[in-house]
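One chain of protein is taken out of this complex; the other chains stay put.
Moving on, here comes subunit A:
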């Protein structure tokens, strides 16, 4: 890359570009992460004790996590639920993306995209509150189901996983739809037609032609949705508390309610490690490289 930059722009500009990227990476990514890891490996001390004999390297903060069954359970539940959110979002987004990319006329596609984007002009917290109102015990959804005669007493959607799942699928759908749309859109329509012409039904056409082509898009969408879901704080607090706790809420509590930044840093680092692991796993499963995803 350095060679290409040098050939195209000459030494000063190439140096400036690499320099800016380097400063950005070091100041915004590496240093804060290093600080966090440093925090996580020290005990929480009063300001007076810092640098003293108690200020030693220790794994206690991590051990706390592994010794706490409830935190472990919430950690795994966060992983599981985020995977579920990702899968649900994929199932909802794939038909939508396919419709937008290959079935809809340009006018219809533009209208649909607009309708999808407009709600995202509103703050995520406000959108989540909208779901809070819809899902309320005496809210419109229960009223509707009741009026249709489908239920005879209201359902508690909030205070559990249902609300969180629906809220998150809604909150992150665009992050799945757009990579999928881009990927499917670039597929030559004649390939779909050729598969049909050779006798393939719709399911096989998608399985053998569309999905393999869209794989980088699917991987990108899944990674983004999973990271956002696993790192989400607003949706589980508003739509899930207290029945459905998210690992981010525990991190928040360590930092701002427990006042134990060192402990919080350890938990945050665990979540980061998990996300990196997930990204690697997805890239393995879909057999895509970082380059495919960046496209």
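Definition applied: a contact is a pair of C-beta atoms (placed from the backbone, for glycine too) under 8 Å apart; a residue touches a chain by one contact, two chains touch by 3 or more; residues count from 1.
Keep this in mind: contacts and distances are computed from a predicted model.
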Among "Protocatechuate 3,4-dioxygenase alpha subunit", "Cytochrome c oxidase assembly protein", "Glycosyl transferase family 2" or "Polyamine-transporting ATPase", the UniProt name of the subunit that does not appear here: "Polyamine-transporting ATPase"
Of A:212, A:258 or A:289, the residue in touch with the unshown chain: A:212
Of A:18, A:200 or A:234, the residue in touch with the unshown chain: A:200
Sites on subunit A contacted by the missing partner chain, in the whole complex: 188, 190-191, 193-201, 204, 208-209, 212-213
